[in-house]
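One protein chain omitted, others in place.
After this line comes chain A, so read on.
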Amino acid sequence: MGAAVCFGCAAIAFGPAAALVLLTVAAEPLRVIVLVAGAFFWLLSLLAASLLWLVSVRLGGREDAAPLLLGAAAAVLLQELCRFACFKLLKKADEGLATLSEDGRSPISLRQMAYVSGLSFGIISGVFSIVNILADSAGPGTVGIHGDSPYYFITSAFLTMALVLLHTFWGVIFFDACERRHAGGLGLVVGGHLLASGLTFLNPRYEASLGPIFILTLGTGLWAFGTAGGSFRNVLKCLSCKQEPEGRAVLYSALQVPSEE
């Protein structure tokens, strides 16, 4: 408890996200706008899901597992629906930007928008999941005093980190699948999301939930990497830092070419 736990868990949960934002999003205004727009869409989905949950609780008259399962499933499906809505809007934006630009290409590609919107879904989803927990962790208290797990904070942080990364990957895969009308991709994203959410239902048994979720994250990451055009060769090339020989014609001549201004 205390500031150490608070900052530590915040760093675990949002470290990758913060790095991604600082390195890739913060410098470009358009991407920041896409980031905020994605967050807005996610919030809309959450609103709808909460409404559904509240209604089912009121109708059901009790607040336990069933409405919660229903609420969680509805939340997942609504999030994917909102991701689709985000895709539609960004696609239109992309076309608009392309027509308005001088060379027919928009300043931001759909793939970049896919990545940024996935990241924004991840960040806002992670933030909403963990910020209250972080606020509580900064204060006094004993974790798990009523018999719950004492590892609540750290596991929440890791789960949040996984969720942020998962959303980023899902964003890339989803947009690509929508673009190419590949229903399989869509189905797998929705399925993966339901799986991830479902795994958290096993929660105090962290070996059953955290482990598989991280494996899922890794797998989805590799899949997203492939979708975005990456491959083993690309990685090798990047790691070996080889410079591509530039295809420029070099002029060797005894005569001096008059320098043209």
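Here, contacts are C-beta pairs under 8 Å (C-beta built on N, C-alpha and C of every residue); 3 or more make two chains touch, one makes a residue touch a chain; residues count from 1.
Simple rule for what comes next: contacts and distances are computed from a predicted model.
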{"item": "\"Serine/threonine-protein phosphatase 2A 55 kDa regulatory subunit B\", \"Presenilin\", \"Autophagy-related protein 9\" or \"Elongator complex protein 6\" - which is the UniProt name of the missing chain", "value": "\"Presenilin\""}
{"item": "Chain not shown: contacting residue from A:11, A:33 or A:85", "value": "A:33"}
{"item": "Touch criterion as defined above, residue of A:6, A:21, A:76 or A:119 at the omitted chain", "value": "A:76"}
{"item": "Residue ranges of chain A at the interface with the undisplayed chain", "value": "29-30, 32-33, 36-37, 39-40, 43, 46-47, 49-51, 53-54, 63, 68, 71-72, 75-76, 79, 89, 92-97, 99-102, 107, 124-125, 127-129, 131-133, 135, 152, 155-156, 159-160, 163, 196-197, 200-201, 203-204"}
